[in-house]
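Let me begin by handing over the structure; questions about it come next.
With one protein chain held back, the other chains of the complex are shown just where they sit.
By written order: A and B. Residues from 1 in each chain.
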Amino acid sequence: MTEKIIPFFFLLGSVVYLCLAGQLTFGTLQSPRSGFLPILAGITAVLFALFLIFKQLRSKESIPKENVDWTKFIFILIGLLFYITIFNIIGYFAATFIFLFYLFKIADTKGWIFPFMMAAGSSIVFYLLFKYFLAVTLP
Amino acid sequence: METLTMLLHGFYISIMPINLLACTIGVLIGTLVGVLPGIDTISAIALLLPFSYGMNSTAALIMFAGIYYGSKYGGSTTAILMNVPGEAASVVTCMDGYPMAQKGRGGAALTVAAIGSFIAGTIGVIGLTMFAPPLAQAALSFGPPEYFAIALVGLIVLTKLTGTSLLKSALMALTGIMLGTIGLDSLSGISRFTFGVAELDRGFDLSILAMGIFGIGEILTVMTKPNTQNNVPAVRFRDLYPTSEEGRRSVAPMFRGGVIGFLIGLLPGPAGTISSFTSYALEKRCSKNPAEFGHGAIEGVAGPESANNSAISATMIPLLTLGLPFCGGTAILLSGFMIHGIIPGPALITQQPDLFWGLIASMYIGNLLLLIINLPLVGIFIQLLKTPLNLLMPLVAVLTLTGAYSINNSVFDLMWIIFFGIIGFFLRRTGLEPAPLIIGIVVGPELEQGLIQGLIICDGNIWGIFTRPLSGTILVLGLVFILYHTIRWLSKVNHLREEVSS
Partner (left out) sequence: MPKKALILLTTCLLLISILIGGCNDIQSKATTTTPQYPTKPITIIVPFSAGGGLDLTARALEKMAPKYLGQPFVIVNKPGGAGTIGWNELSSASPDGYTLGLSSVDLLILPLYGPTKYHYPTALEPLVQVSTSSFIMIVQAEQPWQNLNDVITYAKQHPAQLKFGHSGIGSPSHIIGETLAKDAGITLEQVPFRGASEVTVALLGKHVQIAFINPATAKEHIKNGTLRALATTGEQRLTDPDLAYIPTFKEQGFNIVLNNWHGLAAPKGLPPEAKTKLAEGLKAIVSDPEFKTNVENLGMQVEYLDPRESTEKWLTDGENSAKTVQKTGILDLIKAQKN
């Protein structure tokens, strides 16, 4: 079912892109301007998306879907978003530690002590590795 | 031959203890940088530049070069084992390397990648030694119209040969091109599609895209399986290394990859990425069972990995003979040169033969060192795979995000990487191949640049692109390719129609 919807997204995206690209001047062959390629690409994309939708409507095949635990999905996303939000605020080490612990629990790690230690240990290792050894600037 | 004597002289210089040490340090750092996703060679070398002020120039440059080509060896590790490309050039390795790992052939894949990298790297350095000046001159005659021709034909060919459905691949490629136009465009001087958000001016970094779609996408896919399985198939010692059959199948791709990568490396642009994709397409074409590609064909690992290593050697040619960097990596190497007061160019060979030949000789040694280092590492990395997935995945997630942050020091990038991760997750579920997307975003800017510059150079005469000898030839070859496949497709359709009607 999802694959029937996806081409629509492409169509939508391509149309939006084309409209935005319309704001850019096309120019002439003599001196092409910024809109040259975007408009060409946008038109082609819209055409292809239409073809794809047409083809999908006709065909009956579908791709075997794996089961997905959607609750986990949402929680992981929340975790990720939190991580990058607090990243700059509380610093790399603390943020990574909390994030790792959170993810470990989501991934069904048993118990509380072990994930705690793993998260702490890994955060330390990563921090040292990146900050001192590779001299990456981390908040 | 004079070249050989000079080369021998170079070897003599490169085995001097300080240079040898510099080479070892360089390749070690390079491997580390390559294995860790995100941290790229450019930043690593840039960080070490100030430290090198005090070092002897030859040693410093040998070290930087070591980092540069060393990183290409490591990039395949995370790609094969965890479907997380360490950098854009390793994306292709994910496509067949990861399925191999899932079948328990991960060790074989890693070994083949290491050996292929060595063989191709050496081929590249040999090419560099023998043909540097004439190749550089030849590379110069490629101008914007030629780049446009190559980009266009390359785009069509690569889209056709990677991925399954042509229509879907084409759509992905176009999306890639469109994504590539977002940002501040120096060709026109304005920001496109940025909605006034300054952070978007940078456009989408290729690595962010690749790490998002493949890396975070993979993590999301694995972690949301209803029951996170902890048991990874036990790895026996035999599985660490390739079987004789796999070895036999890999030899030709390694050499083909080496040659192709070398040729593509001479052209400007992201040579590593383009060469690995091209090698993949070539291998698929030459293979006896192309359907295996995407599910664990060893040629799909041997070819691309070799290609991107020899491409690196080739990118050194314009740098050393003309003093002109064709890609980001060589640009930073150029900075390294300049900091030590050496300006590479046509005079470098004659004025600083010690440096030139010492550097080249050290590349041979470096490649050998890398092989020696990487082979045992295969065993270690396979052990890492034994880590239960519920521990491994979060760690990889953090690793990927940190690496991504280190590219531009921007949290904004992290947002995008998560966004692309979600997209990658859904792409997998709908049978849309992400590879053409990467091709689109890599080739798109080259295509546009070549088109716009080419049109100005030919005074708006689009036939000018056809009449120039080089670009004309390339475009004609591309046309032949398209016609060939269209005819085949038409005859297939005819066949089906006949079968249906009879």
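Operating definition for what follows: contacts are C-beta pairs under 8 Å (C-beta built on N, C-alpha and C of every residue); 3 or more make two chains touch, one makes a residue touch a chain.
None of these values were measured; they are calculated from a predicted model.
Per the touch definition above, the residue from B:L8, B:L21, B:L140 or B:L496 contacting the chain not shown is B:L140. For the chain left out of this panel, the touching residue among B:M6, B:L20 or B:L49 is B:L49. The chain not shown here is touched by just one of B:K72, B:K168, B:R249 or B:H340, and that residue is B:H340. For subunit B, the list of residues touching the undisplayed chain reads 42-43, 45-47, 49-50, 53, 140-144, 184, 186-191, 196, 198-199, 201-202, 268, 318, 322-326, 328, 331-332, 334-335, 338-341, 343-348, 408-410, 449, 452-453, 456-457, 459.
In the analysis below, only the chains that are shown with their structure count from here on.
Per-chain CA centroids place subunit A at a distance of 21 Å from subunit B. Touching subunit B in their complex are the following residues of subunit A: 2-3, 6-7, 10, 13-14, 17, 20-21, 24, 28-34, 36-38, 41-42, 44-45, 48-49, 51-52, 55, 63, 65-70, 72-73, 76-77, 80-81, 83-84, 87-88, 92, 96, 99-100, 103-104, 106-109, 118, 122, 126, 130, 134-138.
By the touch criterion stated above, subunit B contacts subunit A in their complex at residues 32-33, 36, 39, 43-44, 47, 167-168, 170-171, 174-175, 177-178, 181, 185, 187-188, 190, 192-193, 216, 220, 223-226, 228, 389-391, 393-395, 397-399, 401-402, 405-406, 409, 411, 414-415, 418, 421-422, 426, 429-432, 444, 447-448, 451-452, 455-456, 459-462.
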